[in-house]
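Structure record follows, encoded as structure tokens.
Yeah, one chain of the complex is gone here, protein chain that is, but the others are all in their spots.
Then we have chain A:
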Amino acid sequence: MQITVDAWDPSFADNPESPTRSGGTVRTEVELDPEDWRPIDAPAKGPRRLVVVDGVRRIDARVELLDDTDGHRGERWPGLCVSWAAGAVACDLDGHVSAVAEADVERGLFSAVDPGADFGRYPHCEVESADPGELIAAAQRKMTELEAKVASMVAMDAELAVLDGPLRGRDQLSNSVGYIKSHHRSYLQGEQNAVVERLAPGQRTPVFHLVSGWPRYTWYLRLPGTSNRGWSGIARLEASDDLTEEAAIALADATAAALPPLGSAAHKDARAPQNLTPIAGLERRLKRMLGDPRLLLRSVRAASMETGR
């Protein structure tokens, strides 16, 4: 019996390291024939100028809106006051400089009904449903939009742009890859799936094409730092379906060369090594930019007193 310990902090309980379910349509012969699948070493030289894009969001307050318009009087609607921020870190590995190149903060009140008044710093964002899960999803979409906006501003300055999370909706940039830290689904079968577990640190799987909701090229990469067994330290990367197969393979090589040195250390990051060092630094910065939650909550309370008068 072999037991592997999850490398991530146990509090990230919803991120099982090993994928369980499977799904999607997979075409494995993009780079190598399925029979030839084997771990692929990184090229000696990779991109030196990277951009890493990430976003954070925080629920500042949960509110309830009491409708007092005619016909709906007495109806209660849930709402969320959310702050989100997105930013980009430009890493110049030759110049030994990394700096936050672009960062932006937005806020919004997500609810199905318009409060009809100015609600503090939170402009109203219309949501179709009153379901709390749907409200959060809407906030997440807004954050993804902001990330895409930030990415579009900085990505072309770099040789490789790493966008945190799936590439969905942000796939217009030819040098961008989506970076997925945790794996809910296993897309590969049998022999090919075994190749993932055989990866040595810094190696990647061949590129394959995946349609699961939307089409993209994707590959797995093992980051160094934890044990080399099982699915620990494995990240999945996505590239746009618009690319040629050759371009997608070139991007895969670039990530295999560039990303392993960025992997974080276990004692510094609860989600090591997948949570890349620049992302961790950026997230700290962005969280600070979101502002003090107690002050924001107070401002929400003050605004609610104002509108309720």
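One rule holds for everything that comes next: a residue touches a chain if its C-beta (ideal position, glycine included) is under 8 Å from a C-beta of that chain, and two chains touch if they have at least 3 such contacts; residues count from 1.
Definition applied: contacts and distances are computed from a predicted model.
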*Which name from "Acyl-CoA dehydrogenase", "Peptidase family M48", "Helicase HerA central domain-containing protein" or "TonB-dependent receptor" does UniProt give the chain that's left off?*
"Helicase HerA central domain-containing protein"
_Please identify which residue in A:45, A:72, A:229 or A:284 touches the non-displayed chain._
A:284
*asked:* Among A:93, A:130 or A:266, which one touches the chain that has been omitted from the display?
replied: A:93
*Tell me where the left-out chain touches chain A, residue by residue.*
89, 91-100, 261-262, 265, 267-268, 277-278, 280-282, 284-285
